[in-house]
Each structure stands twice: as C-alpha cells, then as structure tokens.
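Only one protein chain is missing; all other protein chains are in place.
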Amino acid sequence: MGYSGWKVIWQGLTGNTGWKPAWREPDPKPSYDVIIVGAGGHGLAAAYYLAKEFGITNVAVIEKGWLGSGNIGRNTTIIRSNYLLPGNEPFYEFSMKLWEGLEQDFNYNAMVSQRGILNLCHSDPQRDAFNRRGNSMRLAGADAVLLDADGVREMCPFLDFDNARFPIKGGILQPRGGTVRHDAVAWGYARGADSQGVDIIQNCEVTGFVMESGVCMGVETNRGTIRAKKVGVAVAGSSGRVMAKAGMRLPIESHVLQAFVTEGLKPVLPGVITFGAGHFYVSQSDKGGLVFGGDIDGYNTYAQRGNLPVVEDVCEGGMAIMPMIGRTRLLRSWGGIMDMSMDGSPFIDKTHIDGLYFNGGWCYGGFKATPASGFCFAHLLAKDEPHPTATKYRLDRFRRGAMIDEKGVGAQPNLH
Amino acid sequence: MTQKNRITGGLVDRSTTLNFSFNGNRFQGHPGDTLASALLANGQIMMGRSFKYHRPRGALSAGSEEPNALVQLRKGSHQEPNTRATVAELFEGLEATSQNHRGSLENDFMEITDLFSRFLSAGFYYKTFMWPKSFWEKVYEPIIRHSAGLGRISFEPDPDIYDKGFLHCDLLVIGGGPAGLSAALAAGRSGARVIIADEDFMIGGRLNAETLEVDGISGSEWAARAAVELAAMDNVRLMARTTVYGAYDHGIYGALERVTDHLVTSNGKPRQILWRVYSRRAVLCAGATERPIAFGNNDRPGVMLAGAVRAYANRWGVSPGKRVAIFTNNDDGWRTASDLSRQGVNISAVIDTRDGEPRAQIPGATIAMGGRVMDTRGRKAIHSIKLVDGRTIDADCLAVSGGWNPNIHLTGHQRGRPAWREDISTFVPGQDLPAGMSVAGAANGTFTLAAALAEGHAASDRALSDLGMTPKGGDIAKAEDEAANVTAFWHVSESKARAWLDQQNDVTVKDIKLAHRESFRSVEHLKRYTTLGMATDQGKTANMLALALMAECTGKTIPETGTTIFRPPYTPIPMGALAGRSRGKDFRPYRLTPSHKWAEEQGAIFVTTGMWLRSQWFPQPGETHWRESVDREVAATRGSVGICDVTTLGKIDIQGRDAAEFLNKVYVNGFATLDVGKVRYGLMLREDGMAMDDGTTARLGKNHFVMTTTTANAGPVFRHMEFCRQCLWPDMDVHLISTTDGWAQFAVAGPNARKLLQKVVDSDHSITNEDFPFMACGEITVCGGTTARLFRISFSGELAYEIAVPARYGDSLIRALMAAGEEFNVVAYGTEALGVMRIEKGHAAGNELTGQTTAANLGMGRMVSKKKDCIGNVLSERPALNQDDDLRLVGFKPVNKSEALASGAHFIARGKSAVMANDEGWMSSVTFSPELGHSIGLGFIKSGQERMGEIVRAVDLVHNKDIEVEIVSPHFIDPEGDRLRV
Partner (left out) sequence: MIINHPHLGPRDAQEFVYLGDASLMDRPDWQDENAADNFHDYLYLRDNPDGEHRELWYHEQGDRSWLVVTRNTLTHEITRVELARDVAIAMRRRK
C-alpha cells in the first residue's frame, strides 16, 4: 500500500486498523534467479534495484537474523560524499544523488536530512589536505566549502575556540551531507523490494554454498538448499566467516566500532561535526539524542561490543570541541562489526568462483554508500560488469598495486 | 508551604529542614529526601511531561528506573537536563524546573499533540512528510526537532571537574542491598580485598524501603550496622553513590561515583569520579525492578509502582496520596497495602488479578480478588479508578505491581542471553555470564529476604574459594522469607483507552499491535519501529510488558519472542565524567622542546605539531604580519646564519653487530657501506611499497648508528623497526632505543654556520670543510667539555649543521649559540621559515609523504635497491605502481609571478574542463619564496619529470581560482648543491 499524509489521516480516523504488513514473511522457494545473502542495507538495496532498475524480480534476500540487523541498524547515520580519491568520490557522489531522491522513489520517509557535515581542521597541513579534498569533490560534481576559523565560529559558536589544546583553524563543509534515519532505510528498501516480488527470508542462515563443477549454484541454509543462477554476498561484518565457506580468504579483518547516543536534548547541533585532532563525530537525531562515535577498538573481533579505553577516548574528543556537553549523559553504547579492508575501501566484484559475487569491505563507512552499493551490486549481478562509478572496487587490486587508500596508512586495517 | 503528604516514620532527618524550589515554587524537605520524595511530601504530584504527547506525568518509581519525573537541575552553566527527581538527593537551595513543555508545566501548549494522537501512532512519520521534497529540512524536521528532545543544555562549558581512577579488588560486589551486604561482609571478614558499590546514597537497597527484620533488628538498622562494619575494614572499600555501569572484558567494570552532586557546590572538588575497577571476581547483587501493568490511562500522575509507594512511605515518611488503591498480580503488592495502612494511610481498595482469598486484612479497603483496573480518572492527578466490573473507586494514588524483573543488565553486557523462569514470570541471568561474574539475590530471581542473604553469602564463598582463599565469613544473617507468589498478568485487555507501556516515549499497547500488524515482529524491529525502550530509562519498566504483548500477538512464548540486548551504561553517565580531565588545554599533554623557555622569552609564536609545541616564527618589534617575520628569518639565514630547534625529529639509537645490515633491510638504499663518521639520507618504505618516512642516519661507530625520523613518524617508525627486529629478523644482533627526548638538537644553517659553531665547539674538534665535510658526523664536545654530536646535514639548502647535546643542556646551548652568533646577526627561525627553505630546496615533507606516494612518485625511484632485500621492494614493483604516466613530484611557479599558488589545487591541462577525468595531480606545498620574490610550489603531476616548462592550470575550485603555472624543477635554489659543500 502506498504511504502518504492522507493515508495517515484516514487510518487515524478509522482506528489505524487498515495498515498492511510492510513486507511478507515467505518461505524460501527451491530456486531463484538471484540470491542475495544478507538483508542489511546493501543487500536489500541491491534486491530493490535488481527488481526496479534491472527487471529481475525472482530474487531472494536471505538473512540469518532479522532484516536490518547488521550495521544498517547500528551506525551513526551519517551521509556524505567528501572523499579524496578518484576511485571513491564519483561512487559516493552517485550515492548522495540516490539519497536525494530515495524517499520519493521508495515511498518511505527515511528522514534524509541534508543539514551539512563539517570537518574541523586544526593545522596548516590539515587545511592543505582539506583543500585538496574539497577540490576533488568539486571536480566530481559534489559540493564543498572551505571555511576559515571565523566561518566555523559563525556556524558553530558553541565549539571551543578559546581554550582548545588543538585550536580550530577552519573546516571543510559539505552542505549536502547530513543524516538519515538508518533503520528506515532498511525498512524502505525491504518494503520496496517485497512489493516487487522479492522474497525476504529472515531467520535463515547460510551454512554453505552449493558448488557444482566449480560454479556456485546456490546456498545451503538452516532452512534447506536454495538454488540460484547467481549468488551475491553482502554481509559486511561477517564477510570473513561467510566467504570462508566458499574457501576464500579476504583482504579484510573484522573489527568492532562502538557508537553512542546521549539522552534527548532540545536542539543543539546544526548538522554533523567531526573533530580533526582526535577521532570524534557527532550529530543530533530528530529525537534529540547526540549520536556520536570515534575510533574502532582496534583488535580483531566478532563480539558486538567494545571496551572502555575507546569509550573514554571518544568522549574526550567530544568534550575537547564541545565542553558544553559535560552535563549531558551518555545513554547507550553499542558495537557493530566492521569489514576493515586493507586500504579502507570496499569491494563490489565477481569472485574467482563463477556465479558468486561479493560486496563488502565497507570499513566503517558503509551506511552512506547503501544506495549506490545496492545499485552497483545490482548492476554487476544483472550485467556481469561493474557500474561505471564502481570500477575500482576489485578484489584483485592489491595484486595489481591499485589501492584506494584515502588515509594513506597502508595494509593495516585497524588504521583505516 | 506545609508538607501535607508527610506521614510518620521514615529515615529522613526531620530535625533539619532544607529549602528548595521547583518551577520557582518554594518547598521544604529534609536531609535524606530525594527531590521526588520531597515533592510528593509537598503534594506536588505532577513533575513532568511525556516526550511525544506531552501528557502530564508524576513519578512512577523511587529509583533510577524512573521514566517520567525528569527535571532540569541547577542553573546557569551548572544546568543539568533530564535528571531523575527520584534519585536526585535534596540539598539546601536546590533549584529544579520541569522540562519539555511550552508554557507552564500545568498548561503546556504542546499537549495538543495528545488530541491528535490517533494520527501519530507508531512510525507514522515514516509514512508522510515526503512531499514536497524540499520541505523536510525546512519545515517538517525543524518542527519535529523543536517538539522532540527533552531538557536543555546551557550552551556554556561545564564548570565542574571530573576525575578518573583505577581500583583493584578480589571481589567486586555490585549493589548494597541484602544480598550485596551479605556477600561483602562474608568476603570482607575473610580478608579479601572487597569493593562494594551502590548507586544509592544510603546503603541497604530495599532493606530501607521495607519493614522486614534481619538478625532481630529492622532491616535498615541492620544495613546501617553492616555499612559501619564494612567501612571499618581496611580491606573493604564501601562506595555509596556509585553506579557500576558496565561490565567489560577480563573483569574490568566501569563505575561512576557522584562525589558532590548532593552538595550545594562542588567547592573545588571533582563533581564525579569515573572508576575503572579491575576485579578478579564480581558478584552482581543489583536487585530487581518492579514492572507495571498496562491498563487505560495508566500513565497519569498518581499511578505509581507499588514498591515505590511503599518505599516513599517506609523510607521517606511520605504517602503519595490520601486514599491509596493497590492493583497487583502478586503478594508483594499486598505489603504496600499493609505497610501504608499500618502508618495510618487510608487504603481505598486492593485489586488483585488473582482469584482466591485476600492475602491480608486491610481495614476499610475494598478488596477485589480477580479484579482488574480498566481506567483512571483525573487529568493532572488521578482522583478515581474504574474497574472492569464497572465499579469506580476513589483513589488519588494507585499503586501498581505486576511483579519484579531482576536487574540482569550487567550480565548481558558481554552479550550473554538471559533465561526465562516461568514460576516468577521473568528473565533471570543465563549461563553465559561475563567471566568471573556471579549473581545473587533479587538480581538472580531470588526475591525473598532470607534466601537473598544466603545467596549473597554463598556467592562470596564460592568466589573466594575460586581464588584460593579461605572463606571465613561466619554465619549468614537471619531473616524470614516473605510471601512472594506471582501470577503473570500483563495488561487489562478490556481497557478501551490507551494503555501505556513506555511512559516516556509514549508507546502504548495499540502501538505494539500496530507494529505486529505491519510485520515489525522481531523484538528489535518492535523497539526500533515504536521507540519502545529507547528513552532515558532504556525501558527498564516497559520492555517486559511489550515483550509479553508481542508474544501474545504472535502466539509465541515470551522466551521464544526474545529480549533486546542490554548495553552499557546501566544508567546514563555524564560526558564530562567520561572525558575526565582530558579537556580544554589538557585534552592531550604538551611536549615542549628544550628551547621552549628561551623561545617564550623571545616572544615566539608557537604551533602545535602532533603533541609538540614548536616555535613557528619569532616576531620582532614593528613586524605586523607573520610573513614579515618569516621572510626576515629566511633572508637572514640564507644571508648569514639562522638557528632552529629540530629536537622534535625522531631519534633512534641503533647498536649491535648487525646494525648496518639491519638498516640495509629497513631502508631502500644501502647503509652497509656507509663509512664511520658519515651521514646518509635514507628512505623507508612500508611493505606495500609506499614511502613511510625519510631522514638521515649517521654512523658513529662500526656498530653504532643514530637515525632521525620525521616528527610525525617518530613513534610509528620506532614501532616498525622493533617489529622488524623482534618479529622478522630475531637472529640479528641489533638493539634500538628511542632517544628523541634524550637529545636537544638545533639546526645551524647559513653561510656563517661554521664560523658560529667554531665559537662553541671545543677546539680539539676541527670542523673545517676538509676535516668535517658535507655529510660528516662526529661525537664532539662543546662549551668546554659538554658532550655533543655534530652532523653536517642540511634541510635548508645552505651550509648547515645539526648539533645535539643531552636534553638538559638544550636551554644552555641555544643561549650559547645565539650569543656566539651575535656578531653574525644570527636569527632564530621557526617552522614556517624551515618550511619555506625546504620548499625552495625541493625537499619532500609531510605534505608529500602522505602514505599514498611511492619512491618513484617522489623522484627517488632509483634509490630502491633491487640487489638486496628490504621492506617494500617486492610489492613496490606491482604494475599499477609503475605506469608510464605515474605521478611525479616537481616544482611549479605561477606564469603570472604576482599570483599566489594554493596548496590543494588540482592540475588540469589548458583548455580542458575542470572535471575529475581531466585531473592530472595536485599541488602539495606552496610558499612565497623570499629568494625568488614570488610564489612557488611543489606538487605531483602525471609524468612530471618529462614535462619541464609545460604550462598547466592549477585549479582551486573551492576558492574560485584557476591560474596558469609552469612545471619546473623542484630545486628552486642551488640545484647543484654548491652551497652545501663550501
């Protein structure tokens, strides 16, 4: 059923009893054209675009837990396309454009809020780097504004300008950056895919791949064998575990990233702000909580929880730029498992096994990529060739030396 | 105003009166009161407004699970939003205001949303506000944001200080109720190192809220005596006002101690202390939280948890109402009736969902066994209740008990799953507890007193035995087990009116049913779609009911339906406490160079580089712009001599028989052939072939080298070399020591550098060009015998040296050097002049060594030896790193010399559009060259080395600039290096 303000009013007047399920709860069919493993943001988006853009509707998305239970359900909701490198920036700008039309496209209010993202800078070299990055963004058709300290002060007068260990020298602002209600993205794509006939099968865990003559012909699950012409895996956080079932080792380590939210407050922040001399990023949700995060804990883990040193480090970063939040209380912290790749950039590629496709390695930047990742994965699955904005996200790029290393820290995943 | 609801008894100090205000109205209370108990004593039942519908609300609870009674405490920069009145300790002069309303608390304009609630059901906002597209950020969202949120912050820096500390113990006891006290006493008497922490300011937990006896005395008296005994033990740390908020790996717990929150001012003391507790064992005795029952308009002021009503009466001597009704599904609710009745409070009714005989005689009360409350009457405070059987009963307070849920939160912080216990209709700790943790008392589902005391004692004994200690805890305190029968009952299905589950976030039974209808059936979907359990109380009183309702909707059992995951912190923790002292200027430590004090005296401007503070330039009288100072420093250095503190460069002392071979492997170029007494430039790659760092390494002896690194990479390079030494080549005889802070080092540069140095270097060390040529090094003495090291190396392109002395002589040396240089008009120069001169000379620095550039990109491809093994050489040969149009570091100058170059500009060929496909590289470093009189730059451009003299555009879109530049050699001055060698 279509959603609109009128429908909300009509249903309100008739007791809200006419709302239909947002998606079905189908049993798996014996076979599909395409199976996507992982009903997270990327997997659901891929299914949605497979159906909508490429006309492939005989699709199943299978999920070991509940749909949206991965990192789409536990991130800090930031969207941006402020990348430096040519391998990345056009892709993320494509994603930004998809965000901008998403809600009307899938008829769901995901609260895409383009209130801007401001990265603070605290040194001359950092300002030089921001300048270079801002120009990269502009060359790719994105928006970028360089601010000096006065410009930052005008926008965020509450930041610590007078007593800072690392004084704020300016910043780079992407006005089109912002936040999106993360769960709603999963729900919107799920509902959109379901309405086009895609089967979303929850509580269905992949236990292996069906391999025939070296070709992937489907998946084994705890609910039986499901065959498919093509299998796409989009299980960031669990990529290592799942792809190991196909005998693959990946240029990926699993790490935990903690995220945090405070108690609700009346409006405080204009948009997203990031600290440049420590690792801290923050926005305010529509409900009023400050949503923030910082570094990954830094050790391999599959436990969705972190430890105190990072909690304290992140909060120190927050207090360093905003000493006004000292009496605001941290309400909840949680952890999500990240596919930390060897250059900090993702993969959307065929594997060396025919019929098996891989989407992963999103580090802790996968949320903003959701629409483009889904679109490009769908493109790859449908046409067997990469989407023009995702040609660099190949699994063999390290063998060739074609790394996409935004941070310049090399093959050490926990530094990206 | 009189305290009209104050009754007899209680543990408050009635001999002292405290004045406080709420919304500007003045009230009185007593020491021992919470803000909530004092407000209730004064008849102020309504304390706040709900989040979404702005419904009038009073306190539901008497503890930290409170969803409704949130206030803003204190004023000005001390303003503290969302404080639970139920745990805020009363102090003289306390000022509190209610929050989340427009207009007064009583007349909130936003209450209008309640009238439209039918249109605002769970998740309504996902279905609308989509048209027109541009309205979200401009219209809808601002309205939503201003309506949402709870309290306000002051927007002023938090004026209080917060400390952090570390504690260690054999046994951490979390909670100071009967089980916790029993455990702590047993362990303390056995000599174990014990920490017992309780969130309350009064130790004793429910013992203070009940009329039960322990060891023949009142429970509260027993708790007080236990606290005295524990406080007197050297091996026990008794911590009241301390919340253990999280269970982390390996027995580490986070705890927050509120040190001065109960005082008028912090008076210079830390407001709170964040403790990290390292425990060998822990026993969780966090008690239980009562759950309500859902029925129509169950959220109105006056509807409270039965245990809380009893606590207000027994502990605080307050009856929240004059005619109190009880609605229960368990025996515990009856104790509220008996206790209040005994204190003379009129009990109008006891409604028990269970059939059978009344569990107690309550004089004057209507008893309704098998009864159910359907609705309440009274908007800002209830005055009556309506039963399912049609009866209406007068009541200005309805005490509700739906049973108790163990506070198992910390058992789940490491993702342990709880187990369902049908007999008490609740979840108890499961099998997979955090390592070292056990659970006792009500937190373990052991709800009766004697059993809780025994379980706490036993848990302590087990923990001590585990640790190899002998339990000598003595006898278990004696008490009776009270009646505790409960029959699950979650909501009154006959209620037509909305029935609340999550009171703060306004989630009702209908919302759960809607979520189910719309397929948001997993517990996590339910929570996220309806916002249930996401308020400041994290659903402590709401989650269980919602779970039961969803189970009912799906036809599954409650354990099949699942639970949401408990996450730290147990109760919210101020950001200030988590940051501690690491804020403001103390966010990170400062590292100061040995010449810092001297530079301060010279009026230097300092710049932060990493943790270091370095002199950026030294303004002289009359100089109004930094460029004047920097140009002067450069000109004076190139003209005569200048001195710069370069101590911040990393220094690594390398010794051992295999030191030379070791360097051969970590640097791309050869070091085995370096003569003693010589210095060589070295380039280091990461294993992936990218340039990691560069610097010079001096050979002071056959088996002794001193390496310098860049300032930024001093730590990482040292770590990397230790990795190579210990993990890759453990057989090598080589040892490393970081001596960055051990030596003060100064660059002395300029045509008169030697002459100046000759005045301080002791005469038995010849530093003539013949005896001490370019790239020479040696151990010398200065100023009459002080140990020093001299390196003839140059970053500026001039005749230059770096001279190092033990750090403690750094201050003396800078003074000696400046004095010796007076006759040459020596200048001190800072990092800006250093940067100008290195760009003029074409040296790569941090802006070029980005970790994304290869040796070839930097124009040093030929340095990478193919004849030996070194870190990075294999992978640097990969095809994508060796293409014909690779980026190359070259120089740039503006075609129009009056134009300034910009770092970060991208290169685009003339006549091509400024899009990414035409991007040929970027400008990495720029400066105004005083020597050349115009702007110059270094940058990376495709095939740069083959394009000398070509004109391209440097496009700086973010500054609306697009200028023509010429590709030139990066060596702007003295390209042959003659000046270095004179």
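Residue numbering begins at 1 within each chain, and the chains themselves are lettered A and B in the order written.
The rule is short, and it goes like this: contacts are C-beta pairs under 8 Å (C-beta built on N, C-alpha and C of every residue); 3 or more make two chains touch, one makes a residue touch a chain.
If you're wondering where the values come from, they're calculated on a predicted model, not measured in any experiment.
Trainee: Just name the one of B:P730, B:G785, B:G933 or B:G949 that touches the chain not displayed here.
Mentor: The one listed residue touching the chain not shown is B:P730.
Trainee: Considering the whole complex, which of B:L875, B:I941 or B:V968 touches the chain not shown?
Mentor: Checking each option in B:L875, B:I941 or B:V968, the one touching the absent chain turns out to be B:L875.
Trainee: Out of A:S4, A:N107, A:N203 or A:N300, which touches the unshown chain?
Mentor: Of these options, the touching residue for the absent chain is A:N300.
Trainee: Which residue among B:I252, B:V492 or B:A599 touches the omitted chain?
Mentor: The missing chain is touched by B:I252.
Trainee: Touching the hidden chain in the full complex, which residues of chain B are there? Just list them.
Mentor: 248-252, 278, 414, 435, 687-688, 715, 719, 722-723, 726-728, 730-731, 869, 873-875, 877-878
Trainee: Counting contacts across the full complex, list the positions on chain A that touch the omitted chain.
Mentor: Its contact residues with the unshown chain are 240-241, 244, 249-254, 298-303, 307, 309, 342, 398-399, 411-414.
Note that in this section only the chains that are shown with their structure count from here on.
Trainee: Between chain A and chain B, tell me the centre distance in angstrom, where each centre is the average of that chain's C-alpha atoms.
Mentor: 22
Trainee: Which residues of chain A touch chain B once you look at their complex with the stated criterion?
Mentor: Those in contact with chain B are residues 3-5, 7-9, 11-13, 15-17, 19-25, 65-66, 68-69, 73, 86, 89-90, 101, 103-104, 107-115, 122-125, 128-136, 138-141, 144-146, 158, 160, 163-167, 178, 181, 183-184, 187-188, 202, 262-268, 278, 284, 286-288, 303-305, 307-308, 311-312, 315-316, 318-320, 323-334, 397, 399-403, 405, 407-411.
Trainee: Would you pull the chain B residues touching chain A in the complex into a rising list?
Mentor: Listed in rising order, the residues are 51, 78-82, 116, 118-121, 124-131, 133, 136-137, 141, 144-146, 148-158, 160, 162, 164, 246, 248-249, 252, 254, 274, 276, 413-415, 510, 514, 517-520, 522, 524-525, 528-529, 531, 534-536, 538, 565, 567-569, 572-576, 578-580, 582-588, 590, 607-609, 686-690, 692, 846-847, 850-852, 875, 878-882, 902-906, 914-916, 919, 922-925, 955-959.
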